[in-house]
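For this view, one protein chain was removed and the others were kept in their places.
Think of it as A and B in the order they're written, each chain with its own count starting at 1.
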Amino acid sequence: MADPLMEVRGLRKSFGGVVATDNLDLSVETGSIHAIIGPNGAGKTTLINQLSGMLASDSGAVRFAGRDITRLPTPVRARSGLARTFQITSIFHEFTALENVALAVQANDGHSFRFWRSARTETRLTEPALAALETVGLAGRADVMARLMSHGEHRQLEIAMALATEPRMLLLDEPMAGMGPDESRRMVDILSRLKGDQTILLIEHDMDAVFALADRITVLVYGREIATGTPDEIRANEEVRTAYLGDEAEAV
Amino acid sequence: MGNRIQTIIVALVFIGLAFVPLLAEATDTPFYLDLARRLMILSIGALSLNLIMGYGGLISFGHAAYIGIGAYTVGICAEHELVSGFIQWPLAILVSGLFAVVFGAISLRTRGVYFIMITLALAQMMYFLGVSLDRYGGDDGLPLIERSYFNDLIDISDDLTLYYVIFLSLALCLLFSQRLVNSRFGMVIQGARSNEGRMKAIGFPTFRYQLTAFVIAGMMAGFAGALLANHTDFINPDMMHWTRSGDLIIMVLLGGMGSLAGPVIGALVFLLLEELLSGITEYWQLIFGPFLVLAVLFARGGLLGFFSEKERENG
Partner (left out) sequence: MIDGALLFEQLFNGLQLGLLLFLLAAGLTLVFGIMDMMNLAHGSLYMMGAYVAAQVTLWTGSFILGVAVSLPVILLLGVILEASVLRPLYARGHLDQVLATFGMILFFNEFVRLVWGPDGIEVPLPAFLKGNVVLFDIPLPNYRLVVIGVGLLVALLIYLLVTRTRTGMLIRAGASNREMVQALGIDINRVFTLVFGIGAALAALAGALAGPILAVTIGMGEHILIQVLVVIVIGGIGSIRGAFVGAMLIGIMDILGRSFLDTFFKLFLPDNAAETAAPAVASMLIYILMAGVLFFRPQGLFPAKTG
């Protein structure tokens, strides 16, 4: 079996007295969707922040594509193929949807010390950007200013931006946050189509989505991993049921 | 006020500027020639600040220092009998660029209130340096022995010729700025202002780009300084005083940030206000001060920006 694309060993992070990440081990296989679930405050976003480089871990190591990235700054991790989306939408509000994604394309296309040619009309940037927008279903809204788009469209835009950097792995932080049932279904569609081509680490609360998409699930409670396995294994796990799933598990 | 209206206004201003010398000659008021030259030089200064402040979101309270550095480079060269403009002007640009690299590297490690204060402090340091350099005039300033010499190509010791050289320079700087803000580099700078965290997350090492923008702005201001030295025939540490930096910020804000025409229009309004008010009373700042306060409190985004906000909402 090939090496996992991402390997996390012994990751620890505390804020003062609060332990946000407690000696976490994690492996994500190439081409799989690995979901992280857990109650609020379990440290899921903190985990993604550490994996993407926005937050320095206290100890532990992160390996990505065979390389130790533990000390690398965020832009370097992004350039090596690790893309992320944000739980609280983080986009460029004064740019159009196309411009938002084009920036992501540009980030991945060599250096940007070009001072003369207009980037707005560069097809080398706009074509891949449009393609990414197509993938998430926003092609029709390409010229709309991001500020004027709906919340659901913002979440789609986040995915498009992440895809535009031609990543090897996506870190998705609650992509369906704040979405209604229709929008959620659409998002699940998008994500399931990415499966196989992309490797995804998915943080989500929407259990339907998680169990529909995930190849493996890790359950996080107070920063500690209490179970990891296939969706069936997790569903059947007693500890998980009491800590988190409750009656939902019966219904699923 | 949409892009179209702004472009029209700037075009009108340019046409007006082209004819000012003729008007000044006809009415025998060389004062207007002088004023217009000052306007154009300040516009270049404001334009350069707009690159990092309007588009980049970096509020530099020390930008006038680079104008002074450019001016002093020319003056000091002249003192040492290096009068060739072909050497002086590129040198002025280079030296201000070098200072910008050092100051930018220090300042850009910080943000917000810190950034403003540090740029202010560093610029004021340059002012004190100028004051303490007795060899080059110190507090009294340094007269420019002779204007920059361009062999027999252009003779800018002729006031009219200098006027059109400055005119052309402004046009070139505008053109350069226009290309810059729409280029890939410009996109990065604007993106970093909009959401720096996002920029890093998609893979941009923002620091190096912002530093580069800082240096480009510094170099353009240095160029304005070289022009200023020739315009006033006198170089003075006051050019680097932090209140001059404040004037530049006012100009950029008055004209509306993040637009190319803004700085030019802002410089125009600022100069007109200054002339108008000082004509009314010697204590014009008594009026200008509160005016500024009120303008900040009630006119969001500058005079032009006030209208452009509406435009963007509809389009």
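We take it that a residue touches a chain if its C-beta (ideal position, glycine included) is under 8 Å from a C-beta of that chain, and two chains touch if they have at least 3 such contacts.
What you see is a predicted model; the values in this text were computed from it and never measured.
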Exercise. Which chains here would be touched by the one that got left out?
Worked result: B
For this session: Have a look at B:116, B:156 or B:240 and name the one touching the chain we're not showing.
Result: B:116
Exercise. Looking at B:106, B:145, B:172 or B:276, which makes contact with the chain not pictured?
Worked result: B:106
Exercise. Just one of B:98, B:125 or B:154 touches the chain that is missing; which is it?
Worked result: B:125
Problem set entry | Missing-chain contacts mapped onto subunit B | 53, 59, 61, 106, 109-110, 112-114, 116-118, 120-122, 124-125, 128-129, 131-135, 242-243, 246, 249-250, 253, 283-286, 288-293, 296-297
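We take it that only the chains that are shown with their structure count from here on.
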For this session: Please work out the Cα centroid separation of subunit A and subunit B, and write it as a whole number of Å.
Result: 44
Exercise. Subunit A touches which residues of subunit B in the complex?
Worked result: 179-180, 182-188, 190-191, 194-195, 197-206, 209, 212, 312
Exercise. So in the complex, which bits of subunit A are touching subunit B?
Worked result: 52, 54, 73-76, 78-79, 83-84, 86, 90-95, 99, 102-104, 106-108, 112-120, 122, 145, 161, 164-165
